[in-house]
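Written below as structure tokens is the structure these notes are about.
One chain of protein is taken out of this complex; the other chains stay put.
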Amino acid sequence: MARPSPSRITRLATYAALVAVAFAYMFPLLWMLSVSFKQPAEIMETPPRLLPRALTPSLSLDPSSFPASLTQPETLAAYRAVFRSESFDFPLYARNTLIIALLSLIGMVLSSAIAAYGFARIRFPGRNVLFAICLATMMIPFPVIMVPTYILFKWLGWIGTFKPLWIPAWFGSAFNIFLLRQFFMGVPRELEESAAIDGCSRWNCFWRIMLPLAKPALAVVALFHCLAVWNDLVGPLIFLSHQEQFTLALGLQFLQSRSGDTPWNQLMAASTLIVLPIILLFVIAQRTFIRGIATTGIKG
Amino acid sequence: MMIRSSTILLAATLVLPAIGLLTFGPRGRATVPTDRVIVRYWEKWAGIEAVPVRRIVDDFNDTVGARHGIWVEYNSISDVDKRTLLATAGGDPPDIAGLFDHIVAQLADQNALLPLDSLAAEFDIRSDAFKPVWWQTGVFNDRLYALPSSPFTIALYYNRRLFREAGLDPDSPPRTIAELTDAIRRLTRYDEHGAITQAGFTVSPSMLGWWPWAWPFFFDARPWDGRRFLVESPQIIDALNWVRDWRSTVGLNPMLAFEGSFQTIEGAQNPFLGERLAMVFQGPWMTNWIQTYAPHLDYGVAPFPSSDAARHHTFASADVFVIPRGARRPREAMRFLQYMMQQDVLESLCKAHCKVSPFRRPQDDFFRDHPNPHIRTFDALAESPDAFSVPKSACWAQAKDITQVMLESVNRGIATPQQAAAIAQRKLDAAVDDYRVARARREGGR
Partner (left out) sequence: MSAHRDSLSAGLLWTAPWWIGFLLFLALPLGMSLYISFCDYPILQPPVWIGAENYAALARDPVFYQVLWNTALFAIVSIPICTAVAVGLAMLLNQQVRGQAFFRACIFVPNIVPLVATGIVWLWMLNPQHGLINQTIAAFGARGPNWLDTPLGVLASLVMISVWSVGSGVVVYLAGLQEIPEELYEAARLDGASRPRQFYHVTLPGISPIILFNVIVAIIGTWQIFALPFVLLKMTAGPERSAYFYTSYLYDNAFRYLKMGYASAMAWVQLLIILALTALVFWSGRRAVHYRAG
């Protein structure tokens, strides 16, 4: 790196800014975590305390009280209640969400890649029009097609199964196709051309040369897709009809029962459980993630 | 490389449980016996609220269901009204749906519900077992479309401690609107900047919860005459004037500021629980919230004040059971509803949901074991001749939004009561007319 090392003051200022920003962005999450450890009556306190009572003594000089407070029955009561609750079968919902994510993941990545390659490399008449249509589909508001889609899936016999949630993924998505097309456009044509001279078929070019090159970009697509599945609420809400099929997002929405009977500490405990794996995933993958997007070089 | 190994470790914490979950994780239990007719039952309740219903369904499947070869499959459905709508439109509705009374008129008018009169007669479900107000929740245009499940009335919850502090007698809560106005004034407290720290009452739409439109009834108004919505009547203008007057007495801006700090009445956010609001307008389940979030609250329950102390106006509403048109097993569904409509069965459900009983004379243990110690007050209100329900108009959803805007504009001092009512009247007429025109065209086209 030829960049001159920044002065001590700049460095400190950068750090201060980063810490401030990180705190501001994390604050709601910290609050969520805090409420999940509170007692229902404690939630009502005004002004609210950031640190739940059960964890507060741990900040006193006696460090031995910390592990003790965690093992006290009431500290984790909300989590225990969530795991015992009949309405929120965390392992089952997590399994359902995973199944949907996995079933759709391969299809989403593969189909998006094939179609993106088509748009990037096959110079067929009408390509630009077709690609413009593909982009325009990103703009369709879902309520417009909700009823016709429901009728269609009903006619296919898919209502009440996981199929509406993963089969359409096997036809790619406009956003991902766009992302991958940008990537393929950036790959020098010479690579393929020399391969073609060696008698390599189009499919083999794609499969043997382009796809391995696209790994970081494919990782981005996979991650975006996992996020989307994890957070999708409308799809499961409309197309599933058995509680045994619920996904985590839908289960959470349902936990917040109509008459407001579910204590907020339980809602927050459930939210925390749902968010945790995704945060882990992001921390692990963020480098690949950002590099992957960088290689796709989103440009018009 | 250090980063690598920690990354692998982190990845392992994700992947291993995932694999474990997929291979050994729980599976949905679908233990439906093959020799039974399946009745699909969709219900809004989940969690703790679903427990009593599931128990009833299990009991039915073990007894009556076993004898008649019927298996009721209970399903908690999120947004059950929307899902039932979609499924009915798609031609694949459930056999029973647990809906809300306020959409019965709309669905019935669209020919989406099965009329239950003859089925009810055949299965000996009799109207005289129920309090008239509850039976009527399922009736539209003189036909029965729904059966009551767990009903509720609305009463006044008041904070006895705050009453004492304000020099009011906690044993005689306000009975008339005039007394209510006085109590509101005396229960309102300010800080040194003139901001309200404690309010007597609020009519903010977010605070009145699901019934901001219900207001004028306490002034004896009847905003729906069966054909038209009438919001320019003297009673409704009275009601709106009252809202404007007491709000300007306590201070409109401080009141708006106070209301702005609480956006929802559901659960923990309700300022009554934090003793910031002395009186609210709520259903019997409020006791559950109090027990969860404010177990030491010293509160009382009384009929909500009316313009005339001798009259007891209350909003009466019920969750209901319907059989959508196109249901494949209406008779078997009715067999289950017959089981459900037995007094001890249905009352066990109402008790569990902290609501009142729809029956004319609740059984003794209903009051004795009920989680809400004030349940008799709510039950008595249901017998009042001035109990009112959601107007039975197919345009109700739209009308509700229009009246809510009307109340809101008076609440915020944007319009005078007359102006607000006139605007609302025009919109209501237009909505009803549009609906009639569309309906006539539809029928003419047949």
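As written, the chains take the letters A and B, and residue 1 is the first residue of each chain.
The rule is short, and it goes like this: a contact is a pair of C-beta atoms (placed from the backbone, for glycine too) under 8 Å apart; a residue touches a chain by one contact, two chains touch by 3 or more.
Everything numeric in this text was worked out from a predicted model, so none of it was measured.
The shown chains contacted by the absent chain are A, B, with contact judged over the whole complex. Summary of contacts with the chain left out: across B:82, B:126, B:185 or B:361, the touching residue is B:82.
Considering the full assembly, A:117 is the residue among A:93, A:117, A:166 or A:246 that touches the omitted chain. Only one residue from B:11, B:256 or B:309 touches the chain missing from this view: B:256.
Touching residues on chain B toward the chain that is not drawn are 82, 85-86, 88-89, 106-107, 110-112, 193, 204-206, 256-257, 259-261, 263-264, 269, 395, 397-398, 401, 404-405, 408-409, 412, 414, 434, 438, 441-442, 445. Residues 1-3, 11, 14-15, 17-18, 21-22, 24-29, 31-32, 35, 46-48, 110-112, 114-115, 117-119, 122-127, 130, 133-134, 136-149, 151-152, 168, 170-172, 174, 177, 189, 193, 202, 227, 230-231, 233, 249, 252-253, 256, 264, 267-268, 271, 274-275, 278-279, 282-283, 286-287, 289-294, 296-300 of chain A touch the missing chain (whole complex, contact as defined above).
Heads up, the rule we're going with is that only the chains that are shown with their structure count from here on.
Only residues 7, 10-11, 13-14, 18, 21-22, 25-30, 42, 44-51, 54, 75-79, 83, 86-87, 89-92, 266-268, 273-274, 276, 285, 288-289, 292-295, 353 of chain B touch chain A when the two sit together in their complex. Residues 40-41, 43-44, 46, 85-89, 91-92, 94-96, 98-99, 102, 146-147, 150-151, 154, 159, 237-238, 241-245, 250, 253-255, 257-264, 277, 280-281, 283-284 of chain A touch chain B in their complex.
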